[in-house]
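Apart from one protein chain that is not included, each protein chain of the complex appears where it belongs.
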Amino acid sequence: MPLKYAINPDICLKLTKDKCGTCEEVCPANAIDYTQTEEHITINAGSIIYSPGFTPFDPSKFDNYQYANFPNVITSMEFERILSATGPTMGHVTTFPKLPLNPKKKKDKLLAQKRKDPKKIAWFQCVGSRDINKCDNPYCSSVCCMYAVKEAIIAKEHAGGDLDCSIFYMDMRTPGKEFEKYYENAKDKHGINFIRTKVHSVTENPETHDLNIRYVDDFGQIVDDTYDMIVLSVGLEISEETKALSEKLGIDLTSNGFCKTNSFEPVTSSRDGIYISGVFNNPKDIPDSVLDASAAASAAGDALSSARDTLTKSVEKIEEINVVGERPRIGAFICDCGSNIKGVVDCEAVTEYAKTLPYVEFADESMYACSQDAQSKMVDFIKEKNLNRIVIAACTPKTHEPLFQETLANSGLNKYLFEMTNIRNHNSWVHKNNPDIATQKAKDLVRMAVAKAALAEPLKEEKINVNDSVVVVGGGLAGMTSAKSLATQGYSTHIIEKNNQLGGEAHKLYKTAQGEDVQTQLNELIKEVENNDNITVHCNTTLESADGFVGNFKSTLKSDDKEFELEYGIAVLATGAKAFVPDEYEYGNDERIITSLDLDKMFKVNDTKLDTINSAVFIQCVGSRQPDRPYCSRVCCTHSIDNAIELKKRNPKMNVFIIYRDIRTYGESELLYKEARNLGVIFIRYEVDKKPEVTIKGKNLFIKVTDHVLNMPVEIKTDMLTLATAIVPRKDEKLANFFKVPLNDEGFFIEKHAKLGPAEFATSGVFLAGSGHYPKPVNEAITQGRASASRALTLLAKKDSLFTSGIIANVDPLKCSECGVCVSICPYSAPMFATEGRFEGKAEVNPVLCKGCGLCVASCRSGALHLRGFDTNQIFSQIFALGEVV
Amino acid sequence: MNKQLIGSVVVIGGGISGMLSALDLANSGYYVYLVEKGPSIGGVMAQLDKTFPTNDCAM
Amino acid sequence: MDTYINKIRELSLKLLKKKEVVKVIGFTKGTLPMATSPIAISLEQDVEKLIFNSTCGLNLANYIRNHKGKIAVIAKGCDSRNIITHIVENQIPREQLHIIGVPCKGMIDKTKVASLFDDDIIEFSEDNDTLLLKSSSKEERLNKQDYLRENCKLCMHKNPVIYDDLVGDLVDEQTLDTPYPDVEQIENMDADTKWQHFDKLTKNCIRCYACRNACPICYCPTCFVDESGPQWVGKGQDKTDVNTFHFLRAFHCAGRCTDCGACVEACPMDINVRDFTRKLNKDSFELFEWEAGLDLTKRPPLDAYSPNDPNDFIK
Partner (left out) sequence: MGNLLEHMGIERDRVHFSWISSAEATKFVDVVKEISEKVRALGPNKKLVKDYN
């Protein structure tokens, strides 16, 4: 995110009254331009992706929570800022958080004096969600349960041990990957209280501003309790502005303002050419938004595939100068970062000091080394002074290293002849009260960087040749979707399916949560895939091996005892998951006890048995959310409720019971929950240590459960018991080993990054989609299928400019003792023994597989391994330079 | 209809989802216009402290 | 011992005759009494040179690298464990080795024996548990058990772990309640006493590297002490450099050392270098349930990562 300031034209004195103008005077970069006005630009584009996001619900109008009146009632978004180290209280949790740290107004000053570290904080869930009494948001916002748990944990971490955190909730909804464990840890490890109730009222002690909460507990008792702060877990809302623009764009919305989509095209709006992503699609958290983003890119790209590469531009490449063997001529550039560094560090003195260091040919100070003119000056200096190593003392390489490396490349230097040292974050920011010491430290840092840069060598980046065909393992919804998108954009794609037909588990489903018929659309998709010229479908086929790395995979496949080989560049793992076979509730002992998928089958074939049923019971969490399988299977609540509604619709007189732990109809599925209750479906809650009991007495089937409202055991006589069984991963260790991708404890694949890389693996060239990642409904599986295709496309599109990093390990074969530690210890299997040539038997590192982590370098007893760019002698010289006293 | 396809995409909204859509498209051969009504991109995620369940920094 | 020697010679002759191996690596008589040296025999008539007795304290695994063709090697318990380490560490394939296993009855501490005499020992022989020594001034009959090397006293793997032939019946292995009493003794000292202990220990070190050269697992083409770019450690007799050398060498042996005692046997200054390596043997055993050279299928614990590795040192 660019940390850039902007002028608010409604308040700015210069713009409104033509006074002030201070910012223009003080801005050292002359970035202020008051004359800028609104411009209208017309753009012609092939597709639109509409990703307007949401606004946090505004709870001011809720008088029962008194957000507008009590200073210690705040929203979760405000609390987020309070927890943040860059926020108004610098991460310190305090009461009256909304007041400035040093208030000027007398009234605020008095309040601020009452500030204290809170001892008790309460979170109220479902503020602006699942609520049609106070607001018109009947849906579940999907993210608040998790963020409240997170905020409570972090608040406790910030405050130390004695903070008491309570979360007041209706259902805990933690159906995401690793979420249930996080929730369990919050209870068990962090001691956070979870109280299932809706708070009746909040009052304030006018003197202390402490807050009193009144609610009814599980046993029907009225409880009064005092808290220092209340955090309202506000929901996600689509703004009026977004709704208006949607109308202008001509796209259909649901009654709640979310975009209407089809489960089989979950990122396509009702208007041709407009794709949507993010919360606007449905309330969702970050990883799902990230999946949406890539999925929308895939959908937009599919529509424009013939126009690909028509408008993009490429950068001209400058010939690299050979500096090998030359004496180092170092250029040192010291950045003021405006006053960020110069305000503390005497940059002039540092620059002068740099000039005295060995091999430094030239040193220069600039106000903003990263600005465009400073960059072009740098290129000129490099050429003019014939510099061959560059040191930049500025901010963090994390954000700016690529920029400076590009500058080096523009002046013909290899981009690794470069060393950056951070005299801002590591120095001027932390030592702002000790300018002398900071200046001294800046000199030390520059000296160390110069010592290291003097030994820098140009590094080669190996070109990776990419075979541009793709193998998709698994021909279910996710796999087919992924293959279809890749094939549409012109890549030859193979689907490997172990069954005799495409479609996977989706064949067993009746309807989606949105009410669409699964089989019709599934068969359409299968037909499209089979008829696509770029897709080769291999049914009854299994993957027997996989060797190689990104762009260069090779597999043996087995089909009807015949083996064949396939070479490909990209792999998508979409192996899905399967239904758990229950081992409790008398399953298998009575034909009236079935699973959710069995019921779907009955609906599909319109089984006449359905007409004879007068009472039906569903038991939720069968095999989920218990110690041996601690995750939530995500789809079962919605699935059972959907089926319950179906039963009620067929026979309104039927008694339908759902025995549940938490109802997790996240997003707009909440509307189904509401519908089910309206239709008279009865919901009975149970605790995991008090599971319902099923007994078969003669011809009758009984379910005994303790009713949470009556707090008494009830016995239901039923004609049908449906078990909402867990979705269990295939735990395919063989496949995981083939592609060197990890599985979590439960057997689901571990993605590259829980938030930002949900459709790919850390192993480059291998992508992930579908329930092998985590259980998911139809639309989410398809979204991830598309997302994995989009991620794969970015790799395939760059195939001619794909290079390894220069910072990788390499072997000095003369020193190698062939002991094999490196081969054993490398997590990426990059080192191996040479099989031919002069150094046969010695270790060598595959530059494509090496990630430059240095593990092998550290473990090599013989000193044969070196990390290019961070060679031992460079590190040593840096350390010795530190030891030198100025 | 025989209209020439245009190889560019407008992305409206510079939150996490919009930004990543734009990046994916730009990296796979399409020209992208990213439109954001506020002064900087990043959206709501940039205002968050940490993210669950890994407690990674949201920035 | 004579039965061992006869069997060794008989097996060696057979292997050479049948051309199953090109060389036999074993021990031969040294130039002084109580001295034996390694030898490689490739001619049939030379098998008579092979001997075996309680002074064969060097580790023959040190000599099995870089041969062409299949070789035979005489292996005591510890030699066989280092052979396993060699195979695991890719130094020699198992197929290239014919292992003649010797159930070991312990090696004697030559320094301890020599200290009984003021003048040079001129004759040494042994008969089961009795050692017979002569100098020009006196003659001594000693009980071998009283003069065992320290590592042999604590040895729990006298029998070869891996072998193709055996030269005698397997011997009984001892079990010890406290296999590392020497390490524990040092562990119980306070920091300064420990430091003084090691300071004194290495005071006489002349950096001759005999310990390293005798060690079968010190086989790097360039040892870190000989490296000059970067120079990891000073090359002189500065006490910090000396201690750094011993410290790092021990660390390189972590999880690989079999406590064969070759380093101590080779040291001309009688330094008990094992005070360094034994600590890591104990740690390997306690942290990873690992003893070096017992398993052909596993790499030493520090060579591989397992999610079960102890990590309570990370705070």
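For clarity, chains are labelled A, B and C in written order, and residue numbers in each chain start from 1.
Convention: contacts are C-beta pairs under 8 Å (C-beta built on N, C-alpha and C of every residue); 3 or more make two chains touch, one makes a residue touch a chain.
Not measured: the values here are computed from a predicted model.
**Student:** In the full complex, which of C:Asp2, C:Glu140 or C:Glu187 touches the chain missing from this view?
**Tutor:** In the full complex, the listed residue that touches the missing chain is C:Glu187.
**Student:** For a quick check of understanding: of C:Glu126, C:Asp226 or C:Asp283, which residue touches the chain that isn't displayed?
**Tutor:** For the chain that is not drawn, the touching residue is C:Asp283.
**Student:** On subunit C, where is the contact patch with the chain that was removed from view?
**Tutor:** Contact residues on subunit C toward the absent chain are 183, 186-187, 189, 191-198, 234, 238, 240-241, 243-244, 247, 250-251, 276, 279-280, 283, 313-315.
We take it that only the chains that are shown with their structure count from here on.
**Student:** Just the number, please: Cα centre separation of subunit A and subunit C in whole Å.
**Tutor:** 55
**Student:** Which stretch or stretches of subunit B touch subunit A in the complex?
**Tutor:** Against subunit A, subunit B makes touches at 4-13, 15-31, 33, 39-56, 59.
**Student:** Which of the residues in subunit C come into contact with subunit A in the complex?
**Tutor:** 89-91, 219-222, 224, 227, 229-230, 232, 252, 299, 302-305
**Student:** Over in the complex, which subunit A residues touch subunit B? Could you list them?
**Tutor:** Its residues touching subunit B are 1-4, 6, 43-54, 56, 77, 80-81, 83-85, 87, 91, 146-147, 149-150, 153-154, 176, 178-179, 181-182, 245, 277-280, 286, 289-290, 292-294, 296-298, 300-301, 304, 306-312, 489, 754-756, 790-791, 793-794, 796-798.
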